[in-house]
Structures are given as structure tokens and as C-alpha cells.
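Following: one structure in C-alpha cells, then a few remarks.
Let's turn to chain A:
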Amino acid sequence: MARGLAFDISHLLAGGMVLLSFALLYQDRMFSLLRIYALHALVLSLSVAWQAWVQGAPHLYVTATIALAFKAIVIPVALHRIVVRLGIHRTIETVVGVGPTILFGLGLVGLSVAVILPVTAESDALAREDLAFALSVVLLGLLMMITRRNAVSQIVGFMSLENGLVLAATGAKGMPLVVEISVAFSILIAFIVIGIVLFRIRERFDTVDIHALDSFRGERR
Partner candidate 1 sequence: MAVIFDLVVQGAQMALVLVLAPLLTGIVRLVKARLMGRRGPSPIQPYRDLMRLLRKEAVLAENASWLFRVTPYVVFASIWVAASLVPTFATGLIFSWSADLIAIVALLGSARFFLALAGMDVGTSFGGIGSSREMMIASLAEPAMLMIVFAVALLAGSTQLSTVAAVLQQPEVGLRVTLALALVAMVIVAIAENARIPVDNPATHLELTMVHEAMVLEYSGRHLAMIEAGAFLKLLLYVSLIACVFLPFGLAPSGAGPAAYALALLVYLAKLLGGGVLLALFETSIAKMRVFRVPEYLGVALMLGLLGVMLLFVSRSL
Partner candidate 2 sequence: MLTAAGAAILLLLLLGLCGPLHGRLPGSAARTDRIAYGGGMAGCFVLMSVGLAALSGAVEDDALSAALPIGLPWLGAHFRLDPLSAFFMVVVDLGGLIACIYGLGYGTHEREPGRVLGFFTPYLAGLNLVLLADDAFSFLLCWEFMSLSSWLLVLVSHRDPENRHAAYVYIVMASIGTFCLLLAFGLMAGPGGGYGFAAMRASALDPGLETVVLLLAIAGAGSKAGLVPLHAWLPLAHPAAPSHVSALMSGVMTKVAIYGFVRIVLDLLGTPAWWWGLVVLLLGGLTAAMGVLYALMQQDLKRLLAYSTVENVGLVFVGLGLALAFQAQGMVVPAALALSAGLLHVLNHSLFKSLLFFGAGAVLVATGERQLDRLGGLIHRMPRTAILFLVGCAAISALPPLNGFVSEWLIFQAILLSPQLPDWALRFVVPAVGAVLALSAALVATTFVKAYGIAFLGRPRSREAEAAHEVDRWQGAAMTGLAALCLAVGVLPALFLDLLAPVTQALTGASLDRQSGLPWLTLIPIAEARSSYNGLLLLLFIAFSTVVPALVIHRFATRATRRGAIWDCGFPQTDPATQYTSGSFAQPLRRVFGTLIFHARERVDMPLPGEVRAARFSVELRDLAWDVFYAPVARAVEFAAGRLNHLQFLTVRRYLSLVFGALVLLLLVLAIWQ
């Protein structure tokens, strides 16, 4: 396989993830959001698998499998059921309008490129480009977390952020413990989802339901 092709494909996949992150930012319907997220995870799993093949690192296939099974299938399905069961509104209330959010997101991508660009080229270009995309995904995920009032979409934001991390980790050639880390993160996400179900988190995490109010606790004003 030509080195150029390997580069192009991984570039394509990583770029696809950034694009999907923008789609997540843009989306204001709950179920579509979950579907786009599933797609996001799918692209991640493809990208990881491609890296496993390119780097000749078979353990990365495990990570790819986890991404595919857990993130692209189990979690979206679970969240879908939660949304239905808890009767959460199907539209997502954003804090700032979609337009400004997207513009800001573009700025973030620019920022990530700007900070990664000066990295000396001797660390191979693949890692460098991947890194810029991964950083963009992370930042966009965070942006999504803070521009949505709704807990489910915030979780989706967190998970897309985490996808960015896995992308970065697999892009780093020969990095040990990647599998362990991805497992650890999956546990974390599972915790969050369970947390939503069990505690029906409201107050501080804004709302699952937009009608719930902030009831300040502990130390009331």
C-alpha cells in the first residue's frame, strides 16, 4: 500500500469526524442527534481499524470493536429509549443560536490548526494532521456541552469529545494502553448514562426536561 493512500484515507476519516461534529452542533432534533452520533462513532471505529491495519497494531482492533459495538450501537439505542421513557422533549434548546455556534466552531478548528501547525514535521505528518482534527473534535465536543441546555445532548457532546480523544490516541503511533483507556472511557460513559436513568438528574445539569427549574441547593442564597 502506498504511503500516500494510507495518509489520504486516515485524513478523510478524521476529516469526516470533524464534519460530523459540526453536524452534531447543527442538529436540533433529539433522535437525529443520536443518529448522527452513531455515525460519528462508526467513522471513529473505521478510522481506528484503519490505523490498526496501517500501523500493524492488532490490539487497536479491540478498540475499534468497542467503538463500533458500544458507542455506535448500544449507547445510542439506550439513549433513545431513555428519551422515550422519560418523556424528554424532542427538540433541543440551545443557549446561543445555531449560526453563531457554527461560526464559533469554525474558529475553534482554526485555533486547533494554529496551535498544531508549528509542530515540527519530523514527527510524521499523519500524526500531525490527525492531531489537528482530533483537537477540533475535542473542542467542538466541549462547545456542544456548553451550548445545550439538555442533559442528553450534553452527554452526546461529551461522547463526541471522547471520540476525539480516542482518535488522537490511536493516531499516536505505538501508544501503549490505548485499549485500556478506551475501556476506561466506556465505563465512564456508562456511568453517566446510568446516572441519568437512576438519578434523573435535573437541577445543576440544567435539565433533562426543560421545564424543570434550577433549585439551588446546599447553600441557598
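How these were chosen: all candidates are chains of the complex that A comes from, given by their letters.
FYI, a residue touches a chain if its C-beta (ideal position, glycine included) is under 8 Å from a C-beta of that chain, and two chains touch if they have at least 3 such contacts; residues count from 1.
All figures in this text were calculated on a predicted structure; none of them were measured in a lab.
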Pick from 1 or 2, the complex member that touches chain A: 2
Residue ranges of chain A touching candidate 2 (in the complex, touch as defined): 95, 108, 111-112, 114-115, 118, 139, 142-143, 145-146, 148-149, 154, 203-206, 214, 216, 219, 221
